[in-house]
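See structure below.
Note that one protein chain of the assembly has been removed; the remaining protein chains are unaltered in position.
Up next is subunit A:
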Amino acid sequence: MVSFDPTVAEHDHHDPAPTGGRAVRIGIGGPVGSGKTALVAALARSLAGRVRLAVVTNDIYTTEDADFLRRNAVLPPERVEAVQTGCCPHTAIRDDITANLDAIETLEERFGDLELVLVESGGDNLTAVFSRGLVDRQIFVVDVAGGDKVPRKGGPGVTTADLLVINKTDLAPLVGADLGVMTGDAARIRGELPVIAQSLVQDPGAAEVGAWVCAQVDAVRAAV
């Protein structure tokens, strides 16, 4: 039941004044089911002692997701902001980034000393990329179970992301995916841009991606 008695209504939202400072923003995009949320959880867990971080999620967000991050990522719920994307996940990270910028600034105002905000996109297709007005760096996540021809198909996510992660490598023999084809195609299509193949089953802390993220945080902060 919704109470509509004005005497029991909550107070109007109060916005604290901005405290200044700006966290490094890293976008994590990729198709549905490729392991974006699991990667965010792994990074939050492994980076928690090293970097002051928060998460904006554009994924269809349920209490299960919040519980997942709470349980698996030692990330308190106040460090996670959910954005509603009005059924258009790519619009919210590319064409109209306003809701995401508002969420990031809300987190920055709430914590004051954030160093890193991970922005997880809703699961989308291969053409979705983050606007450079929203993030400083972006990671595109694909997985071996999504088909080993995915890197070959290209699309701006695969070709232009600052880091391509090929996820769930432990599943490759089970789904008949040729990891060599995937990494080879990715390297050919991406040129100098890095590719990391990983399995969160074998490496729950996502050590290699975590090291890349830390290096990006240092690089962006040094450049500001």
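The rule we apply is simple: contacts are C-beta pairs under 8 Å (C-beta built on N, C-alpha and C of every residue); 3 or more make two chains touch, one makes a residue touch a chain; residues count from 1.
Quick note on the criterion: contacts and distances are computed from a predicted model.
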Missing subunit (named according to UniProt) among the choices "Urease accessory UreF family protein", "aconitate hydratase", "Acyl-CoA dehydrogenase family protein" or "Multiple sugar transport system permease protein": "Urease accessory UreF family protein"
Contacting the left-out chain in the complete assembly, out of A:D96, A:D162, A:D178 or A:D203: A:D96
Listed residues A:C88, A:V181 or A:A211, member touching the removed chain: A:C88
Missing-chain contacts mapped onto subunit A: 2, 4, 6, 9-10, 12-13, 15, 17, 60-63, 83-88, 91-92, 95-99, 101-102
